[in-house]
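Right, I'll just put the structure down here and ask away after.
A single protein chain has been omitted; all remaining protein chains appear in their positions.
For clarity, chains are labelled A, B, C, D and E in written order, and residue numbers in each chain start from 1.
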């Protein structure tokens, strides 16, 4: 049965140089609108749910364009507010091979979303309308106003019995000099509210400051994730391990920890067209599995395949339907379909 | 010495989303015109022959555009009729890595080609003008009218001493529920007329319903192809085995069966830009070899290299000259030529 | 107060050659999705109402792309059905100066919309949800099945007290040899149900077969429109007179006939970028005026300005907000706004 | 009845900056292939004749591209030779309003056409195959080798009874310092061979050095054209007077002088998209009229309308069919055709 | 003799939707970099002088792209500082006919230029290197820091004997609620330093609060400009009167007031491709005239023609050479140049 999910997050304008030229070589940009919340709400709509975005867009042509784009993605607009002056933006120059992609941000702290005053959103109304809510660590890094919104919404949803999903998504460049130390209390507050958390052992060690004497990635994961689940009383923790190979292909292996048990997905290896947003596709797969009551192994394989497919489409936002994800779970590369 | 070849087949408008976007993401299409007959006639023109297409195009801007495109490809227009209302079309969304390409057809059964009434074509005039004629299993799947045209043309050409080429090219989606059973009698009728046939062991097993206890692809081929050649008195049978690798490269190995002997090409492995139409390039290579009197081994290596090169160009239609194919037979990847 | 309006109509894929090249010169198409119903529902959404489309789209990539495009335009998807196989399409080659634009249709009679079986739509549910419904003479020309849908929906809406809007929109090429005679009974049936009708004196004379001895366009209008309103008990009739000038600019003057009185808009003269869909913008303006209770003169000036602005945007579909239309009513061409 | 016409002339690669940017602003070029002979042969093919080009193209990718483009335009390739090293090229920057378009040539004197050695073409074979031949003053300006080819072909065609058409087309920049004096003997030699000549009174005065005391353009025309016709025994002389207006529209009025009588076309005024090649469209109209035996007035109106339409299409080469030209003769600007 | 001019001003990234689509319709932007100072420095470089820009750009890809673009325009980079975080941006949606163009700014107050701390620029070094300096009222509207830079640079240049040019360029949207009143003291301070001023009677009335009982534009000009020149001891005042016509063409008439005398240019009427930046082209023409010692009438005609040409090129920045401007002074629209 389709569920209703609201993601709280900023809409960013993505301005991408086509091909592999640099900003100093080209004169053309392709633009779209994205953000973690956008990706989550859109992916879940594509899986058959009603995905809403809770955000604030400016009036005027840029806000209109963003709103139209959200609708095109199938995202419900009921909780999209208009007001403020600016839209966050980022410029993307595609890398090639050994040359990495580059992202350059404009001043997102002045955006409509990041300057939304108290009272902008109707938390009770939102909480009454949804089965689950999604939050992310990028938003948590913005400012006290936005963090206040996050807590208010998470508490309202929790009180109404909705599931709270939190993706740790720590971005070092956003937290300034004190970094993990500055972030820790904010993360802990969200983890206390969360039912489903996206993270891996690195988040436990760096953001939460937990320790283990294990040395391999997998051993650390197995040591720390149960400890996090215990400490914060989290029902489900899921995440991925990624490897990047010399030929630019990536490998992804998902895990889910639930009911005291780990389940792992197959290790998927694949060529990468657009890496941005693929983590959100994995998260959407986990949320879908939980909303639909999949057994953990099915959830994590679904999520990993959704994450893999998100690397193969243009733009930040996952485009695969549930059927396409299932087909990809056992897929081998095939001949053209006609 | 250049020969004259007429291919009978539909012209399709190919509408391709550029890059790797989906139809629901993009707003631009690149268009061209293709079809098995188009590919064969064009490829043979590029090898130095006079390639003609026997088809029917609508009047009006779409028909004009298709006709101009055929001329650009070097295809003789003497047997292109105008009439009817519509052009068959297909939309192509490029895949990437594990995500397959998607082809979506419009209603081709209403096309000018598929609604051509009896008397549209002058079979005697065509037969008197050509050394060989090419037909394909896709056309065979359309309707009784088109099948009638095929038989009439094949018979006329055969009577005049021209070579009849038939490419089995079975497409499951075109034959409906009864599938192979529905197709079999039509295939058998064409095989009885054919001098040169493109197929492999799968066609023998599935379309023709033949059996073998062999288990490998190659053993089955060696068991069944001679049986087909005997049963239908076919002078030359040729075809390929294709493997698709995890890194999206393909391998191709061609065979030719003639005079009771098999010859095989080198197994070629290569990156793929556009897979559609590559089978027609192989067929063109076999036809060219036969028309020029190449020894079988030379024919099959030429055909395999022609097929390989067709994967590296944009669009359905092979673009390589005879010299370029010969160069590719022993080619290794080289530095830029200047 | 915002109202809810449902337009019944086909979604067409518009495939436009960019610039002024012909299909036989170019290799690129820009695509979008439109149709009279699309234009009406989108324009009314932009004026602040909830605009719905009642239509049927195929499954698969083309249907998905059309559905995404409708959402982007702000059209409510509640009554969009999926099923059938094909989407109607048209190719547009832009004219220049004395060279007219050319439109080439594909076989729209096989479209999902035009082959929708009885029972496809839930007329009672739709009628219960809307304040008004819009129909158009293009749809009326399709086939008996679609005409049956139209009547069923118009009757259901009327029974529930909703307003029925009918745009005569006679297209000669769609009605075959018997033309107006074939169309007349179908038009009369719709006019009997209609509360608001879009037409002018030519429709009265040609489609309805009415006569007048008047000689000028305006005199004929004043003679015939009241007669139509009387005969079919129509509350509001509105329409335009268009003049096309030697420098490719157009002039438009709107009229509205209501309560036994005519009101006329200013005669607007303007440069034209894209003429297709401008009539729908005028109709939307009239509907908006009626829904909002504008006095007739305000309605017709609003509608004419909306129609004028629709000539200045790319694509079939009007993009102006209510505020932009009001600003255009007294607009003179101004300097850049910044 | 369709006729066969061979035009002798160089194929130029046209490299056009899209939009109105300058070469120092853009990074993109659209390319096509044109030339007076190309335009004439293509236009006459579109009018239903068999148009051939007599020219020489280099081997290699540029020559292949040019040859494919000629075929696309419907030009017969029987007399297209391959050899030499280079293709003539010109860069086109579109003007806007008061800013004129700019054309920059590459070194065309080294082109395959302009370096074709004696014996390149089979004049007897060509002359035996055609009803008429077209030559132009641009070609005459190249070098002695090309002028030798022109005379040889014109003489061969004349001897076989074919019609010789000569378009004076004087380009000051091509004749160097001595200008008209250098050109005169070459022009006179062509005029002695010509049956149909395209020119106006300016050519008579400047190139041929003839005098008149008349002062208006029309009086001079009426005085000088009959004198030219007499002196060189020319059957038909035709040409145009062009006016360029402040709003960038052009007016064109064609004349034809035949059998001692002048006939004039309507004066046509129209917006201009691409002015290059429009003179060739007028010439093609005159040739078509003569080949079809039109009365002079019909010929000149047809030619003027063909010339007008050529200003409204992209590229140098006329694209109108005979039916479209006839429709344009009495055309007013109309609404979109659908 | 070429002179050295430094313009002080912000570099803005211009992000323009191609064609006439809206931001909510398109997915592509063309970008360039401009600003009043950019336009002035570039135009004067094209007239043969050494044009420098005094500005501050961020490090990173956007700053690199802006710097490369300035170099491409021929602007000297000696006084371009790097630092700060952001670049000012504006989005441009082209209007069509009655629909005006729309400009949407991002938050330019956070730009590298507008946050440059004291000590960023070496005023003495700059003043020692230049013959003239250019400032503009847009910059004056930013903040106290930037206004401080302006005054410091103007004073340094004046002390060294360089000419100070000030373009009033009042933009209502930048001055907030108190508008002209807030701006007046800042304007007066710049006028006291200025040798050459760009303005017209509206600036005198609105920004400076001066009065006249005259009623026509021209009478007011003649009454107020001498008064301004007297009050602030300004050597040269120049400006334009613009009219916008119903067919979207513009008329421009320039004036110059110098030595107690007015001189006026011809009234130029022309089609408009890109209006932004055309005022800077006029200013550049006046500066060029003054630097070269043109008589006033020659200066003002040169400036008006430069302004006119700037409307006919793509982008904000004038592209005409001195020779092209002189040619345009008496130009009529001509045929293509080849």
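What to note about this one:
Keep in mind that, in the parts below, a residue touches a chain if its C-beta (ideal position, glycine included) is under 8 Å from a C-beta of that chain, and two chains touch if they have at least 3 such contacts.
As the structure is a prediction and not an experimental result, all values here were calculated from the model.
Residue in contact with the omitted chain (choice from D:110, D:124, D:230 or D:243): D:110.
Among B:210, B:223, B:263 or B:313, only B:313 touches the chain that is left out of the view. Across A:24, A:120, A:155 or A:251, the residue that sits in touch with the chain not pictured is A:24. The residue from E:8, E:69 or E:187 that touches the chain not shown here is E:69.
Residue positions on subunit E in contact with the hidden chain: 68-69, 71-74, in rising order. Although one chain is not displayed, subunit D still touches it through residues 15, 22-24, 27-32, 60-62, 64-65, 67-68, 85-86, 89, 91, 93, 102, 104, 106-107, 110.
Mapped onto subunit A, contacts with the missing chain fall at residues 19-22, 24-25, 90, 95-103, 105, 171, 173, 242, 244-248, 275-276.
In this section, only the chains that are shown with their structure count from here on.
Think of the whole protein's Cα atoms as having one middle point; the chain whose own Cα middle lies nearest to it is C.
For the touching copies subunit A and subunit B, the fraction of interface residue numbers used by both falls below half; the interface is of the different-residue type. By count of C-beta pairs in contact, A-E exceeds the other of the chain pairs A-C and A-E.
Chain geometry summary: the mean Cα position of subunit C and that of subunit E are 46 Å apart. Centroid to centroid, with C-alpha atoms defining each point, subunit D and subunit E lie 46 Å apart. In subunit B, the positions touching at least two other chains are 22, 24, 27, 68, 102.
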